[in-house]
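Mind looking over this structure? Questions follow.
All protein chains but one are shown at their positions in the complex.
Per-chain residue numbering starts at 1, and chain names A and B are given in the order in which the chains are listed.
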Amino acid sequence: MAQKVAIVGTGQTDHKSHRPDVTGQEMIREAVDRALEDCGITIRDIDAIVIGNMDHFESINYVDNWSIEGSGGFMKPIMKVTTGGTTGASVAIAAYYHVASGMFDRVLAIGWEKNSESDTTGAIITCSDPIWDRFSYSGAIPSLATEATAYMKQYGATQEDAARVAVRDRNNALNNPHAHLQRPITLEDVMSSPMLAHPIKLLDVCPRTDGACAVVFAADGEAQRLAKKPAWIHASAVRHTYSWFGDSTDYDAGLVSLARASQEAYKKAGITDPSRELDVAELYLPYTYAGIKWIEDLKFCGRGEGAKFVREGNTNMDGMIPVNPSGGVISTNCIGATALLRVAEASIQVMGKGGKRQLPKVNKALATGFGGCFWSDVMILGAERS
Amino acid sequence: MDNIAIVGVAQTKYAERKKDKTCADLVFDVTRAAMEDAGLALEDVDNVVTVSNDFIDGRTISSMAVGDAAGAHDKNISTVEGDGAFGALYGAMRTLGGFGTTLVVAHAKGSEGDVKFITNGMFEPIYQRLLGLESISSSALQARMYMDRYGLTEEDFARVSVKNHANGKNNPYAHLQLDVTVDDVMNSEKLADPLKKLDCSPVSDGAAAIIIANESHISKAKTKPVWVRGMAHCSDAYLLGDRDLAVPQSLAAASKKAYTMAGINDPMKSIDLVELYDAFSYMEPMWLEGMGFCEAGKGATLLDQGVTAMSGALPVNPSGGVLSSHAMLVAGLARIIESVLQLRGEAGQRQVENAKTALAHGINGACGQAHCVWILGNQKK
Partner (left out) sequence: MEKWLEHVEPLTFKGQIAVPYTWWAGETGSLFLMGLRDKETIMGCRCNSCGTVYVPPRRTCAQCFTDTGEWVQLGNKGTVQSYTIVRFSHPLQPVEAPFAYAMIQLDGADVSLVHLIKKDLDKLEKGVRVRACFKEKSERKGHILDIDGFEII
């Protein structure tokens, strides 16, 4: 029988484009210190650690071993979990299983990246198959652009429809003191920003960020002791189905991994009408078009209705299902931490610790991760012990 | 906590260069073979943990290449980067935490990269990496410190190599099948004093898979279950200069925790065989000390007294160990697999008689910074 598990504390760095003042380990420690402080414990109370990032962004082999000074892993169990862009969610899910197994009571999940230390696209390109794909693969933006153009053609969505997602997220970020990009933007700003790969423009995509996130997971019993209002893990689900970029070109089918993972998670959590039953969604939207398309896969609205759903304000802070109160990935993207930040921000909303970005009464929250070869991870958190 | 067991295992023969198979091919082969071994179908396996390393595979998100091959289509999957024993540990946690049956699979093709560049990447980039440190030279620093601390000799280490290579000859999966003498080891090419070529493991290609099942799902499998009775992992400090390299304190801590979980007070009495991560000859006696089979500095004495021989009270590395086959990442999982085969009584010519309880071991990082210890048994308690 799986042990019940809740998140009891979170910590994150104040995210920036460059952190010349600290090494990676030192930056990780900032997030860890804040997470421990958030739930009033010290590193001595931590039973095990899970850490993740992507090797070739900093060229550190065996990050679990390297991280010890920052993660607090000296003479503790520590392991590394890494799955590309979904890493942060995979780390959260691994921390969940560390506790659910009954082996550990208090587990620290850490995601981090110092994207300023390398050429992000140069590293991402090497995820493609060295023999078959690498000569032609040019990184995340062009491959997402193919998804965007297919969607626009199918449903008549416009560049302005996507731009609204950037305006929403970037303006939400003004309420998040940790967010990397903190300048308000308008629809015109997005539309007039430089074209990168049609139809994706500079302000449609996430930045590269230096930052870290740490989250404390605790077992039933311990969780209630450490947090006034723990964020209980109601469900998680994962689909990393494709291996080849050419496998996932049936764009008419939507983002299949997200549709399947979210369906599984909704079923486990007893959710039948997600846009009404969920109180907030922290979604891994690496670019704006995902903000209109992928919410259809999440069943927030019907096929082809994403643009309208966003345009009508349903995903705003005062809407039916507020999306990304934190400012999301478009405002902060320290890649190995990015999906863990979604989980952290969702739990912050459940715990009621969101400060200026806090929504009233959050009972159920959704967090997602995206990465790899159009892969998705999903976690549902709730105020009720479950 | 639930009871869990290993119900299926498979590994490739380890070899210098598998030219006919890609990483995905190797993963597919062992995935299918592990399911066949367990008598389980693809739909009986409800989730997957792959083990890969972006430096070894020369690829960012190296897990992307093998998920489909591991049968993970439309299933929950995750990836541990590190030794396979750690990947198996996460698989065990998932099997304790809600899943019924977990497949764990690791692969490596050492032949496709340059192990020195890959292991140089473990070292601190500002202060250590530019010195050119990699696994052999850093391990040599550890070996020297160990020798100086306890008055050990290079011959003490050479005898480990002789024993394990002799054992490897009985293992059809082993990469090296060598007849070696102490003189052969002593006269083999000097790499980094005190380590010589035959003190070092080879670089192998290979893959391995295991299937772990919750007790609630065990009846589906056709094999005799091998129960997971204890498991633990622990990491020491990072920089070599911060550690006492002659004393594996993180191994001692992990072993103690695993023994407690398994209800073992006296490991020498309770454990029938050990499969440990002897990437270099000196590691075997040092790890035996860390595991508490003898006092500090007495690991080599165990071998001299014949305790660790096939006929001894505690056969160590009947498979030939990592010295005989070293597919990185796979090697820790291979230790678990050999233990399972021994406990099932299916180890052929290398079978340890009456084996009931085994210790399997994996390491991560330079000079065994982190250790993972498994206690397996053919009895539930």
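What to note about this one:
The rule is short, and it goes like this: contacts are C-beta pairs under 8 Å (C-beta built on N, C-alpha and C of every residue); 3 or more make two chains touch, one makes a residue touch a chain.
Here the structure is a predicted model, which is why all the values come from computation and not from measurement.
Touch with the chain that is not drawn comes from one residue among A:G122, A:G270 or A:G313, which is A:G122.
The chain not shown here is touched by just one of A:G52, A:G70 or A:P325, and that residue is A:G70. The residue touching the chain not shown here, chosen from B:S137, B:T181 or B:S216, is B:S137.
Along chain B, the points of touch with the absent chain fall at residues 19-20, 55, 58-60, 116-117, 120, 125-128, 130-134, 136-138, 140-145, 148, 189-195, 237-242, 245. Touching residues on chain A toward the chain that is not drawn are 18-26, 29, 42-43, 56, 58-59, 68-70, 72, 74, 114, 116-119, 122-123, 126, 130-131, 134.
Just so we're on the same page, only the chains that are shown with their structure count from here on.
The touching residues of chain B, when paired with chain A in their complex, are 1-2, 24, 53-55, 58-61, 63-69, 72-82, 86, 89-90, 92-94, 96-98, 118-119, 121-122, 124-126, 232-238, 249-250, 253-254, 364-366, 369-370.
Interface residues of chain A facing chain B in the complex, by the touch rule stated above, are 1-3, 23, 54-56, 59-69, 73-84, 90, 93-94, 96-103, 123-127, 129-130, 237-243, 260, 371-373.
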